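As you look at this complex, bear in mind that one protein chain is not there, while each of the others sits in place.
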Amino acid sequence: MVESFAPLFPVLVSLGAVPLIVASRNKPNLRESWTILAALSKFFLVLNLLPYASQGITVEAKIFEISPGLPLLLRADPFGVYFATVASGLWILTSFYSIGYVRGAPEKKQTRYFSCFAVCLSATMGIAFAGNLLTFILFYEILTLATYPLVIHKENKEAIGAGRQYLIYTLTAGVLLIAGTAIIYSSIGQIDFRAGGILGNSAFPSNMMVWVFLLFLGGVGVKSALMPIHSWLPSAMAAPTPVSALLHAVAVVKSGVFGMIRVVGYVFGTEVMAGFGLNDILITVSGATIILASLMAFSQDNLKRRLAYSTVGHLSYVVLGAALLTPLGMAGGVMHIAAHATMKITLFFCAGAIYVNLHRQNISDLDGIAKVMPFTMASFTIASMGLAGLPPVNGFLSKWYLAMGSLEGHMVVPVLILIVSGVLNVGYFFPIVHRAYFHRGVGLSGHGEASPFMVVPIVITALLSVLLGIFPNLFFGLFDIAGVVSASIFEGVAR
Amino acid sequence: MCDFFLGHYSYWLTMFLLCIGLYGVLMKKNLVKKTIGLTILQSSIILFYVSIAAKWDATVPISDPSRPVTDASNYLNPLPHTLMLTAIVVGVATLGVAFALLMAIFNRYQSLDEQEILDMIE
Amino acid sequence: MRTQYDSLIVLLGARFLSPYIMMFGLYVIFHGHHSPGGGFQGGTLLAASVLLVRVAGGRLVARRQIKEFITTPLAAVGVVIYFATGMTALVAGGSFLDYGHLPFPGINPVLLRYYGILSIEIGVGLAVMSILIMIFDNMAKGEDFV
Partner (left out) sequence: MTAYQLPVFIPFTYLAFAVLIPLVGLWKRKLSHPMAVTGSGLAAGLSLYGFAAYVNTGPIHHTFGGWQPPIGIEFVYDGLSAFFLLVINMVAFLVLLHSKPVAAREFRGKRMPFYSVTMLLMLGFNGIVSTGDLFNLYVFLEISSLSSYGLIAIGNRHAPFAAFRYLVLGTIGGSMYLLGLGFLYISTGTLNIIDMAAMLPHFAGKPPVLTGLILMTVGIGIKAALFPMHGWLPDAYTFASSTSSALIAPTGTKVGAYILIRVLLYLFGIESMDAVFKVSSVLGMLAGAGILYGSIMAIAQSELKRMLAYSSVSQIGYIIMGLSLANPAGFVGAVLHVLNHAAMKACLFLVAANLRFREGHSNIRLFNDTYRKKYPWTMACFTVAAVSMVGLPPMAGFFSKWYLVLGTIANANWVLLAVILMSSLLNAVYFFRVLEKVYMKNPDKESPAGEEAVVMNREVKPLMLAPVVILATGIIVIGIMNMSVVSYILKMFPG
């Protein structure tokens, strides 16, 4: 354990960029360069923590006590650094993409857009590095608030409705989380995240334990879009595409599943989860979500909504991985956070590029667009392959580990779920690819690729997906870190 | 039982007065009658305090040569009386403010009936 | 209440009674510190004496008697007397209203208390009288007084 303020800086850097962004609201180029600068510096600050993480060392920053005995604690453990690396790395790409998107669309109130984006990323870093539940809640609520202006960005009826729904769901979740945290704090006097869990078997009587777990399930389950509390996510697709891309594929929903793993592995602990049958609840919910969301994705004609339902399903992969309570399954879940992030962000970027370029949102209108947007559609194809779990894209790897994990725990049903869901994924993604490549398009003449600001990030994320699939340790040893995380959770039990 | 009622007769009287006052405040529709109720309410409490100061065979707390000042049972308790002096002043001030408000109300609505005024506000 | 009654008897009766009430009020104030009485009661009596004539005589008399605009400052002066006495004792090193500490050298502390209470009673009497008159005036004017 190292004491250092290093985890604080990534949180502060984009927060510090907000005044600069607001101050230069009349000079768009300067404003965007602040965003890029903040994104880059955040990424490098996170990278500084990576060496520690790959050795399994935790960097801890106690800012100050915020309540008697409860410090505002930032703790960069391997899992936190892993999530922070993924989120901050993808923010750089999203920033470039956003510039292309908002200028191409063109959107109003861009200053609000970029500053809220920056706050969101700060909150995400805070969630990643939160060392105890109170700090986690703090940044979780900030994330909720900062995302709200982005969800309602278009300010039409649909967006406002989506914003309301979003607030109702997430604020309720925050309240449940506060309740659960307070109960744990009153009972055992501490709420630090510790690998292997802080709750002993004797912390609560058994029915109480289930209730507390349900509070947490409601708290983090909303943001991880578990059914039946997922419906805010498809509605929130009313937001501009980069928002959907980053926030609903990387920051917000990933904070949810990140929180789920924190709760399972770092608060309740695998022993308690298994001892009180809590993992059965989680497996049932997440398994049902995977299948149902995939089925519902079929009926969506709006491309972004179909992607949203796909997101709902894939988030539950991560939850399932945590619920399996086996080292391999946990590793698979953690890996799927990064894998799904790169793949889903590619898909959203593609949807945005198509919207900006051709003003088409519905899948039935996508006939033949591969001819005019070859790079975009190629990336789209790669990413959908990955989500269906086909090698060599990184989605295959995480799914493989999930399957191994369930076999390790002598469970067959999760494997079946994974297989069925893979087939369903193929079923709802490949018709799109088929349309784009093999149908004859109408009214496409005169259109080319979208602006390079958008196409380059798309290609990069698609390449990332493939490269991470072939060489899992190519970038920053993320694969190894996932192993370290999983091992630490289970070693905590052994210790 | 009989003792309980007769032994505390002054309390029962003040409580009876208090109930009259409360009845006036709560049930009467006319604002002036409400104010009168308030005054009765306050008076009942003043009487209550004065009655708790009383002692058998005691006199007012002004030094009397025929009664030794060292024996407290010779003089009744002066404290409640002084307290009630202040309470009376408070009551007068309340009454003054109440009437000032009533006049402002009458100027605006040409009525002092609570229900009529409420209808006008709606 | 601002118009004069036509009845001469009422006016004369009020004018006859008023000075006696006033005298009694002054007596109550000035004996408040060693017998029953004091500022509140005396002030009320003083106000009664003034108001009796005001009720009977109407606006004309009121203009010659204590004028309407003077009541507010008079009340303020009353409070100032009270307040200043208390604060002087406080500033001189005692507690608030600790007359024994009033800074008049050469006077027996017992006498100091005596006069201290007297000045308080005068202040209170003045304030009570003028405020009661003020309430009456404002009501008679038909305006709200705040």
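As written, the chain order gives the labels A, B and C, with residue 1 at the start of each chain.
Going forward, a contact is a pair of C-beta atoms (placed from the backbone, for glycine too) under 8 Å apart; a residue touches a chain by one contact, two chains touch by 3 or more.
Just so it is clear, the model here is predicted, and its values are computed rather than measured.
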Among shown chains, those touching the left-out chain: A, B, C
Option from A:Leu20, A:Leu47 or A:Ile178 whose C-beta touches the chain left out: A:Ile178
Residues in subunit B touching the chain absent from view: 18, 22, 25, 31, 34-35, 38, 41-42, 45, 48-49, 52, 79-80, 83, 86-87, 90, 93-94, 97-98, 100-102, 104-105, 108-109, 117, 121
Where the missing chain touches subunit A, by residue: 64-68, 134, 137-138, 141-142, 144-145, 149, 152, 155-157, 160, 163-164, 167-168, 171-172, 174-176, 178-179, 182-183, 185-186
Touch list for subunit C against the chain that is not drawn: 72-73, 76-77, 79-80, 83, 87, 90-91, 94-101, 144, 146
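The rule is short, and it goes like this: only the chains that are shown with their structure count from here on.
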Category of the chain touch graph - line, ring, star, complete, other: other
Length of the line joining the C-alpha centres of subunit B and subunit C, rounded to whole Å: 24
Between subunit A and subunit B, centroid-to-centroid distance (C-alpha), Å: 70
Residues within subunit C bordering two or more other chains: none
Where subunit A touches two or more other chains at once, by residue number: none
List of subunit C residues in touch with subunit B within their complex: 35-36, 40-41, 128, 132, 135, 138-139, 142-146
Subunit B to subunit C touching residues, read off their complex: 60, 62, 85, 88-89, 92, 96-97, 99-101, 103-104, 107
